[in-house]
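Excerpt of the complex: some chains, original placement.
When the chains are written out, they are named A, B, C and D in that same order, and each has its own residue count from 1.
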Amino acid sequence: MTDQTKSSTPAKPPFWRDPDKRALVFQGVFLLLVVVVLFTLIRNTMLNLEARGISSGFGFLETSTGFKIAETLIPYDESSSFFTAFLVGLLNTIKVSVIGVFLATILGFIMGVARLSKNWLVARLSAVYVDTLRNIPLLLQLFFWYFAVLRPLKNPKQADNFFDIIFLSNRGLYGPKPIFEDGSGLILFALIAAIVGIIVLRIWAKKRMENTGERFPVFYTSLGLIIGLPLLALIGTGFPVSWDIPELKGFNFRGGMVMTPEFSALVFALSIYTSSFIAEIVRAGIMSVDKGQTEAAYSLGLKPSWTTRLVIIPQAMRVIIPPLTSQYLNLTKNSSLAAAIAYPDLVSIFAGTALNQTGQAVEIMGMTLAVYLFLSLTISSLMNWYNASKALVER
Amino acid sequence: MTTQKYPVGQHPNLPPPNNTVGVLFWLKENMFNGVLNSILTLFSFYVIITLLPPLLKWAIIYADWTGDSKDACTKDGACWVFIRVWFDQLLYGRYPSDSIWRINLSYVIAIVAAIPLFFSAVPKKIKLVLAAFLLVVYPIICFYLYYGGGFGLEVVETPRWGGLFLTLVIAVSGIVLSLPLGILLALGRRSNMPVIKSFCVVFIEFWRGIPLITVLFMASVMFPLFVPESLSPDKLLRVLVGVILFSSAYMAEVVRGGLQAIPKGQYEAAAALGLNYPKSMILIILPQALKMVIPGIVNTFIGLFKDTTLVLIIGLFDLLGMAQLAATNPNWLGFTVEGYVFAAVGFFVFCFSMSSYSQHLERVLNTGHRN
Amino acid sequence: MTESNQRELSDEIVIRINQMHKWYGEFHVLKDINLEVTKGERIVICGPSGSGKSTMIRCINRLEEHQQGQIIVNGTELTNDVKNIEEVRREVGMCFQHFNLFPHLTILENLTLAPMWVRKVPKSEAEATAMHYLERVKIPDQANKYPGQLSGGQQQRVAIARSLCMKPEIMLFDEPTSALDPEMIAEVLDVMTTLAEEGMTMLCVTHEMGFAKKVADRVIFMDAGQVIEQNTPTEFFENPQNERTQLFLSQILGH
Amino acid sequence: GATLDSIKEKGFIQCGVSQGLPGFSNADEKGNWTGLDVDFCRTTAAAIFGDADAVKYTPLSAKERFTALQSGEIDMLSRNTTWTQSRDTSMGINFAGVTYYDGQGFMVRKDLGVTSALELDGASLCTNQGTTTELNMADYFSQHGMTFEPVVFEKSDEVVAAYDAGRCDVYSTDASGLAAQRTKLAEPEAHIVLPEIISKEPLGPAVAHGDDQFFDIVKWSIFVTVEAEEMGLNSSNIKAAAANKDAAPAVKRFVGAEGSLGENLGLEADWAVNVISQVGNYGEIWERNVAPLELPRGLNNLWSKGGIMYAPPLR
């Protein structure tokens, strides 16, 4: 038998019939094509820029902008650099996204659960909510919230006044802003202590339950701690906090904290629109958990509330997380519609005003896209990581 | 309680006891069982009662319906005269009114050709022919009808396209053309050739990671920077290309889901029968995968349909853009809300019917595995 | 037929069902059910598909609600009262056709969850009990795996152990073997037989007639929502009274 | 140059205009564009093709306009754009002249009782994104030690809507723009324009770097309209003047009967006749477009009449 064997490795066919080699050649050609196309695009852009004498490079980032921005999270004025303006826009984008995601999640979960409610009326209402909001374009909703809600609001002189500290007008919602004076460090300390305390409490309560089976009202105790401790510190140090209360001076309120109509409309529209999608995701997630799971839990004697918490939610979350991630991504990207209603987000400030003042479209759009890609990849990798850690183990 | 005894096994079916059926019982079971539920029910009633009557008053009872100028709007409610006067523009943009029949004709053709696709009694062959017509021949007819030129049709430049018509043009061509691209990308992403695979991954993740308005901005004003000067296609065309690339990335992910759901055995059976890669894809895998993801495709389409409103930011006037334009006409100031409501209803009708259809399909596809 | 399962029964009644009726909407699914189960009794329920077997035993731990008549379990009457329901469910264990293990928890966690939350047993004790029952069902080595990693037979045995961990007075089984491959059926029936021999009160819906003959004190035959016949296995199989029973037996044994 | 060649090849000029500013560039229901800025697209088309209608319009937001011009998406930009040094140089564009001398102003509600811009400390200002307005405001307010809240929109229609809805106390843009946008307000009479003009805003068409010949054509098709007004030539008498063998030498040069003005630009000899006969002289353009806004001619009058409109000699 051995003498029949010419070689122990199979003979080699000509390369065009060998799938491995064919694949190599194909990929080589494809790669070449991609490189050529990319190269041509870049070369063209360079040539075009040069031919038209448009300045290029990132030098502009250091020059001062000369324009003002209404809402900033970091110090910024006309003499700040374009890079600072970029950061201002980026932070504003992150701000609306984070708040929007937070609200959309809460609202979405409520609506999703409501749609499964045994209460017929509640289920119907939430179905109407979901079906209406997800079938109307976001931009339209944005305009609606901005213009329809702005109009009926009064001007600052006739602002709706709540206890002389909160004012609602067409300039936004003004409220008092805490100013921490000397000794307020203790309050921060108390807050940290409360958080540490809660963590310790949770661990202790879990241990105790494991050891004795007794349960401890962790949630309410935590709530008490996080409010009570700083409050105690506040009283103990004799209220070293003063409030900057908004006051009507001239045209507008001065001082205090403000939620502008632009910000509110954007957050409103984004979170309501997204919540209608999240509601559907949550509903599908809960429905994906087999009825048998509930029955098994009931027949073991678990109460409905425990069943939901220990059996249904953990299983539903696995189904919910992946589509929820894409909704978070969508919300973040959709926050770029801010430009339409004057909220100074990244696209509005940087890819808008700054682009126009400098004329350096390529650099600015490049940076903007890079930021969005970075945000998207961050969110999705966080969620993927979470998801992988919770994946069901199967055979 | 009846204590009447029946012989063993002869117990008749009795109606359920009174306290477990009827309207009152239903109300109690579904709306007022327990304190919490009763509160929720009352709260819901409150919501309905505060929202509905004012809405009805505004939209119907105190609304103006007849007339042809702003002066006809005398009542407190909505002025639907505004919509009536601008109706053609909202639907067709600035398309010349004596040519609107061209657009309507294309709608009629589409509807006539598409209806048989929804009846299972129609033979598969005819369906295939119709689908091929709709996907290949029909777009050409449409382009000719819309743009004109030659054979006696007057040219209508794309800047005059607008309203719902433009919305449909962008959304439909976006979805139809992004499907093949999406399929290629999905296949590429599942390929075991590293170069192809990474290209597809990067391509898909790139387009999914950036906001559509930046894409539209680049397509509408930056595009000529990237290409040689000689290349300068129409703005609408460039926007379409942007939209197609954008939605193809989403489409790719939808199709990939379908491909993943095809059991390995199907690939193996195809291979064992001697079908090569392209043949087994076209004949075996894709038909199954695509059928499975029709709901996903419809959902992508709905998303795209709504996203077309963003073109108003770059100066194309879709349905919403037209509504805004009409509301800023000096002769018709003050009817912004009517314009928005009309646009909202328009979008809602389209999107809601499509999403109901896709949910219906989902149910059919889920349960219909055995035929 | 072996007579091994003819034995003295206590006369303490743990389940009493009294003229019980149930409707699904307009559909009269259970009709005038009367049943008394004494402590330690082993009852097998059989009957054609759709006859209401599952519905009946699900009424016993109030997974379904009955509309007329009484069900009294261990002295507690099942009404709308949540407290009663909880009490009964603590005392009654149930195994389902599709096991219904919690897929996101390990086997051990599946077994300790209810004792810790419902009976407030400390974790270490709950785990000891869990391991004990896992040994009883012969799979202690799988304790840290997830349900998805076990075979069907193993999963069903875990499900039985999970119920047992609650130390129930009564066990209900709803076709525990009908979703299993033949080799696995044997494993599960083995466990159930051991349980029966130890004196657990059991109500078991099953078509495994071998099991019925071997362990049941009483076989109940249901059809169209009614109890048609009940008897000792010997009598039931050898000498069925009702013609519907005869028909059913001829079908099921001839198969 | 390349731009001119591609224009000739296409047969029309792609002209960037605003998305709707009455008097400057505004489209009617059918999509026909009119306005001062539009007319200067038309003068160029008349000069090159002898047909003022050989223009296609691209409505652009303020934010898009320079990128569109830089990229070649449009051939010329005639969109109430302020000529500034940095735009002229680093953005790679050339301003072809001034068609309207403007300055930034403020509009407020009458019932606010404000009479001067110096009383605006702390006010909210609505304006358009991507304009010199944003920069001027920042300068002006900090110069006078005042603060303000900018509310900056992408499209001017949205600025008007927000101002009308009461989001801002002040609407700031070029004075001409204020007059134009005021017509879009629900009650135009309830608003006044404050007297202060805080900046110089010379508005005019721009072209991209790289084609001097086209640049010259755009530039000189503006100048001929001013020169024509000065010479008393207008759309109704220009044909007669061209036919008149005994006209003054300057007129003869103007209509191309003498000299080589057209040839210098690479155009037909009668290019200026086409411009004036089809579009009109500057005065006619003004009367047609701007006068209805009730804006005074002011600086935009001929130098000989107290303004600063002044065309270099055509010789």
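Rule of thumb we're sticking to: a residue touches a chain if its C-beta (ideal position, glycine included) is under 8 Å from a C-beta of that chain, and two chains touch if they have at least 3 such contacts.
Computed from a predicted structure; not experimentally measured.
Stoichiometry of the full complex, written with the labels used here: A x1, B x1, C x2, D x1.
We take it that only the chains that are shown with their structure count from here on.
Graph distance from chain C to chain D, where chains that touch are one step apart, equals 2.
Farthest chain from chain B, judged by C-alpha centroids: C. Chain centres here are Cα averages; for chain B and chain D they lie 42 Å apart. Centre-to-centre separation of chain A and chain B, using mean CA positions: 26 Å. Inter-chain spacing, taken between the CA centroids of chain B and chain C, is 51 Å. Shared interface positions of chain A, i.e. residues touching 2 or more other chains, are given as 48-49, 147, 339-340, 361. For chain B, residues that reach two or more other chains under the stated contact definition are 217, 221-222, 224-225, 229, 313, 324, 336.
Every pair of chains that touch is listed here: A-B, A-C, A-D, B-C, B-D. Interface residues of chain B facing chain C in the complex, by the touch rule stated above, are 1, 3, 6, 8-9, 11, 13-17, 20-21.
Residues of chain A touching chain B in their complex: 23, 26-28, 30-31, 34, 41, 44-45, 48-49, 117-122, 125, 131-132, 134-140, 143-144, 147-148, 329, 333-334, 336-337, 339-340, 347, 351, 361-362, 365, 368-369, 372-373, 375-377.
Across the interface of their complex, chain A is touched by residues 61, 63, 86, 89-90, 92-94, 96, 98, 100-104, 113-114, 116-124, 145-146, 148-150, 159, 162-163, 166, 172 of chain C.
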